[in-house]
Each structure stands twice: as structure tokens, then as C-alpha cells.
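As you look at this complex, bear in mind that one protein chain is not there, while each of the others sits in place.
Right, chain A next:
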Amino acid sequence: MHTDPLVAVFHAEHGRVLARLIGLLGDFDLAEEALADAYAIAAAKWRADGVPEHPAAWLVITARNRAIDRIRSARRLDSKLAALAEEPAPAPAEGPVLDDRLRLFFTCCHPSLGRQAQVALILRCLGGLSTEEVARLFLVSESTVQQRIVRAKRKIRGAGIPFRVPGQDELAHRLPAVLAVIYLLFTEGYAATSGPELIKVGLCEEAIRLSRVLHELLPEPAVSGLLALLLLTDARRAARVDSVGRLVPLEEQDRGSWNQALIDEGRQLVSGSAGPYAVQAAIAAVHSDAPTPEETDWPQIVELYGMLAPSPMVELNRAIAVAMASGPEAGLRLLEHVRLDSHLLPAARADLLRRAGRQAEAVAAYEQALDLVGNQVEREYLLRRRSELTT
């Protein structure tokens, strides 16, 4: 645990402070530079004088003053400087809709930026992660992340992407991008597409933290749905891997180790939620309702999958639910129509063939899945299943 108060303030306030500064200065880079200066000043001053009463406000004011110095020394003197110097000290807290972090969410996820740039920006600016940390989470090089961020900032400035929350009429179009980025962070954390570990805890936690902040700022039903989904899914995280790091499928998980507090919180949110994430959250809630796998209400899950917009992943999951409700042969028939370029399709087929007692076909399907799988933990799981059938 970090005991340094500056580290604690950084974790709690970074997104808020940076968002406020970007709002004041209208310049991502200047805001980041000035804030770095303010942290350096804080490191010395807080140790000597103690942490100020409103650390976030202190950081904003100090960074603003540093920004003025920087503008002055760079001779970037313009009307902005005068306006800044006049600006009254920013208030420590603001009303929900006017919060700069909300503006930053929408700016970082502007539809004219590529998805990868959106992800990098949001982790960097709202999550306070360093480019090195972002790179490590996504298993790409630091220079790639750096480049994406530089390009995105250049586009925000050059193309005139505004720092604002879209109006009510546009919100319905713009909000899905923000939700999609957070959901992408979570899914990448929950089932890493590659690498040695199944779960990247840091990404899951960051995604939940961001969705909590977003939900606090914008308590829309679509946001509630996403937060509920993440909480209900994350509640099962610890049970998904055993003590030696092997994958444990849902039906074999120790339900006692599911995080009940997260389940309760997620279930409460589901009732006031709407949209595709809310439907998925409802599915997760049905799973957590069942004290044992056998008691799962599969017909209800089948029905819920039917409410989602059709996609290969939805069809795949629906087929599995149908198999659980009406037998493996019914699921296998549905799987025949699924077109998905992923190990998940042959892995699901293998599982249903195994349940149906069609051993030889199951082994062949496991082999197909093994050819496609990228994650080491999932690979070992598939190997284990296959060897159970052949010995």
C-alpha cells in the first residue's frame, strides 16, 4: 500500500485536476506539463507543511500559476494569459454536469479519434496511467502508445475537437463511444487476448473506477447498465482462476468466493438501467441468483440473449444457453449457423459435443480451438479438457 499522501491524492484526484486544467488552458500538453510541475512542488512543500485542506484545488491553482509562468517564459503571451490571471481560484468541487472530467470523457472518446487513441487517451488523462503502464497493459511498445497519444492530441488541437459535453440531442450518439471504450478496457482486462495471464487486474479495476466516475457524473440508464455489468462480472473474477492459475469454468466455480458486495451493488443498478449492457448485466445477475449451477434459470438467459442485437458472439452465447436449457444437441444445431473467427466457436462446440457424448468429434473440435487460441491459460484449459477425453 502507498502511504505517501501525494500518491494517494494522485490516485484520487488526478483525473479531476487534469480535466479542470485542460478546461482552463484549452491545451492538453500545457495542462500535463503544468500539473507535473505542481506535483513536483507538492512533493517538497507537502512534506514540510503537511497536505493542504483541498489538495485538488491546491494542485489546480499551483499548476495554473506554473502554466502562466510557462506561457510567459515561452513568450506565448496572448489574451489567454490575461484571462487566466483574472480567473478566480477554482472551486474545489463542482456540480455534476459541469464537471470537467465529463468533458474530458467525451473529448477523449470523440468519434473522430480512432478507438486505440481513445483508449490510450482515456487511460492517460482520466486514469492517470503513464504511457509505460498503458503499453504494459496492452502489450504494445511504449513508443506506439506515445505516438498514438501525440497524434490524438494533435488532432484534438488541429481539427478543433471541442472540450465539451455533447448537448442532450447528441448525447445518445456520443455516449456509446465512451461506454464502449470503458467496456473494451474491462474485457481486455477480464480475458486478455494474449499473454501469459488470463486476467489483467489493473485494467479491470481501472475500467470499474472510470465507470464509477462516469456514473457519478452522468447517471443515465445506459451508464448504470455498464457499471452493473462490470460489477456483476468482476464479482466472479477471483473464482475464475484456481490457486495455480488455471482457468475454472463457470459451472465449476466456488460460488462462495464470488464477491457478494459487488453482486448486490450490481443488482441494485440493474433495475434502473437500460440498453445492451443492461441486458448483459441482467444475464450476469441471473447467474449470480443461482446457488448452484444446476439451479440456473437458463430459459430466462436464452430469452435475455434474444433481446440483444444479433452478433456472432451473442449467437454463440445464446446457443450455449439453449444447450443448457434444452440439451446439447439443440445448442449444436444453433452453432452450425454461427460464423466467428475465434477459438471460442470450436471451444464451445467441443464442450457441447463432450456433453452429448460425441467424444471423437469433441476431440477434433478441441484441436481446432487449440490452433486458434492466443492466451496461455485458455490454451492449458483446452489441453486439459482434450486429454480428459483421450485418456
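Criterion: a residue touches a chain if its C-beta (ideal position, glycine included) is under 8 Å from a C-beta of that chain, and two chains touch if they have at least 3 such contacts; residues count from 1.
Basically, contacts and distances are computed from a predicted model.
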- Among "YciI family protein", "4Fe-4S ferredoxin", "Tetratricopeptide repeat protein" or "(4Fe-4S) cluster-containing protein", UniProt's protein name for the complex chain that is not shown is "YciI family protein"
- Note on the structure: Per the whole complex, from A:A159, A:V201, A:A274 or A:A290 the residue touching the absent chain is A:A159
- Chain not shown, touching residues in chain A: 110, 112, 158-162, 164, 166, 170
